[in-house]
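Every protein chain but one is kept in place in this view of the complex.
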Amino acid sequence: MSKKGAGNFFEDFRLGQVIKHATPRTITIGDVALYAALFGSRFVVQSSDMFAEKIGYPRSPIDDLLVFHIVFGKTVPDISSNAIANLGYASCRFLAAVFPGDTLNATSEVIGLRENSNKQSGVVYVRSKGFNQKGKPVLDFVRWVMVRKRDEAASVSETKVPKLPAQVEPKELGKAMPRLKLKGYDNTLAGSARRFADYKVGEKIDHLDGMTVEEAEHQIATRLYQNTARVHFNQFTEGKGRFGRRLIYGGHVISLARALSFNGLANAVHVAAINGGRHVAPLFAGLTVFAWSEVLDCREIPKRKDVGALRLRTIATKDRPCNDFPFKQGEEYDSAVILDLDYWALIPR
Amino acid sequence: MSKKGAGNFFEDFRLGQVIKHATPRTITIGDVALYAALFGSRFVVQSSDMFAEKIGYPRSPIDDLLVFHIVFGKTVPDISSNAIANLGYASCRFLAAVFPGDTLNATSEVIGLRENSNKQSGVVYVRSKGFNQKGKPVLDFVRWVMVRKRDEAASVSETKVPKLPAQVEPKELGKAMPRLKLKGYDNTLAGSARRFADYKVGEKIDHLDGMTVEEAEHQIATRLYQNTARVHFNQFTEGKGRFGRRLIYGGHVISLARALSFNGLANAVHVAAINGGRHVAPLFAGLTVFAWSEVLDCREIPKRKDVGALRLRTIATKDRPCNDFPFKQGEEYDSAVILDLDYWALIPR
Partner (left out) sequence: MSKKGAGNFFEDFRLGQVIKHATPRTITIGDVALYAALFGSRFVVQSSDMFAEKIGYPRSPIDDLLVFHIVFGKTVPDISSNAIANLGYASCRFLAAVFPGDTLNATSEVIGLRENSNKQSGVVYVRSKGFNQKGKPVLDFVRWVMVRKRDEAASVSETKVPKLPAQVEPKELGKAMPRLKLKGYDNTLAGSARRFADYKVGEKIDHLDGMTVEEAEHQIATRLYQNTARVHFNQFTEGKGRFGRRLIYGGHVISLARALSFNGLANAVHVAAINGGRHVAPLFAGLTVFAWSEVLDCREIPKRKDVGALRLRTIATKDRPCNDFPFKQGEEYDSAVILDLDYWALIPR
């Protein structure tokens, strides 16, 4: 743990180092209500205990992304307090369903380090894991972050850039979702008749709605996760910084895009894995987030007849409707794009 | 259910059609906390389990208006996604108390249709019902909405304008309130010594306080209800629209006015029915809501000695204190009036 909250600098990290993060957190139905109110998600399994029970859950599970944000938040004081930028995620797998009352804690292992040529900073790769109160892993992901050095002259650990898989394999999916009793799955209550077989590779879906973000909203959300990254909360300092404004936590955009994706993906009730994600541009309060998705792959999961997996690219934009699916122009992203997320969602067959 | 969230247009509705709405929702003490924090309501029965138990409830019930907003929210994607305006409510009855842990779902029956002469839109009348997880009705109300046509040339269903009662009859009131044990009812804890007999027809009550609404607040509230009406959330689109701003959900004003009405109506702890309501003018963030009420009627409820019913007109205004009871000038509402609500509240005798 870092002293007095100043956090670690690039030269403080060592390859193979395992960091146990502070502040285990009990997730409750209070958190669930707040998350619902911040994003307006309508996926039925997370919304209705009754529905969840009918298809084989003991009750509604915690939204996958809320689990992600809370585990991620735990890692911030140690890993990214002195980050210049969050560069990416990979190989994020949801390993067990989390329920209200569970207590989550987290660890991170340093799996890669590469100093930048300017000697002022470097890239830290960590594999972070979230566990419930029984010590069972619930989440596992890699992220890499550019972190400042405290002292340019400081010697640093050996360089290692880990090889990361382009995607989580279908056989690894579904550990956080019980085998569903599909007889209990009511399409009308779920909001859509489209099941696994109704999606085709290459299909593009406009999620239609837009959601404007207010400062109070992203601050409340990010504090809910106990994420302490300063850039989200401190207008006094950020007002003097490169954007002149507080930066919205990238995970806020992911949650908004996921909530909007109900329009077109209502039955894709579980985020099973995130293959990769890129925060292409920052989001600021007052802007309106839109999103669209492309079906990149449709895969069966070995030994499961209840659900299939859709690999989705979800693109979020700011102040730009997505009816014409803005993405890239040549190598460059459309200037409105703020998120390029590649993930697996499970959907009943 | 509508496809991809685009919602129904006027020509999609048929007389007698019954629509089962998506996304059953479990209401929890998390929702209760958030609702309390958004409106600051102080009615004792909804605030204190201890008090509620002493007078005959199993515990604090969910605030009546929170039940209303959640059931209403379920109907929005199917009924009013393409609405130009919510024109009115009538005959809204609370039929069973709702408690934390209950799961609500909703249906609507189309009971009236009338195309407008310009052929661009029409008025849809629906009777919507909310049910708990046991299938028991908890709420029943009629609303009518002006809905756009997708295609001016589309043929429409026959015209029918339903007859709606001017008020819910006293004998229909009280189903959502157990017979109270008045010995356990402590006026001091409830905040007022005024009971049923202390109100007179014609009495006007200034609710004194004003509450300024922020964008984050109404967005958080409206998402809590999973109400997806676009005008509340999307500044990008609304900024180009007729007001240049996001419109605040009319139900937000009702909840504010009800919370403010504690000053003067502290013992009117249960909203039993809404006879009618009119959103006279829109509310926008940054404005301050005030309210006053007039006692329209004081009625006993057949076979109940524990509580009586006050029929109340509650007027809410924007940026206008209510010490002189602003209402109408001739036929026209005072320009500050935003809500004219006619409802029955139950109050101990």
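As written, the chains take the letters A and B, and residue 1 is the first residue of each chain.
Simple rule for what comes next: a contact is a pair of C-beta atoms (placed from the backbone, for glycine too) under 8 Å apart; a residue touches a chain by one contact, two chains touch by 3 or more.
Keep in mind that this is a model prediction, so the values were computed, not measured.
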So which of B:87, B:208, B:231 or B:281 would be touching the chain we can't see? B:208
For the full complex, which residue in B:44, B:145 or B:339 touches the chain that was left out? B:44
Note that chain A touches the absent chain at residues 1, 3-6, 20, 22-26, 28-31, 33-34, 77, 101, 103, 105, 133, 214-217, 219-224, 226, 228, 230, 233-237, 246
Using the document's contact rule, name the residues of chain B that touch the chain not shown here. 28-34, 36-40, 42, 44, 47-51, 60, 187-193, 205-212, 214-217, 220, 262-264, 266, 286-288, 290, 319, 321
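Simple rule for what comes next: only the chains that are shown with their structure count from here on.
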Rotating chain A so its CA atoms sit on chain B gives an angle in degrees, to the nearest 5, of 120
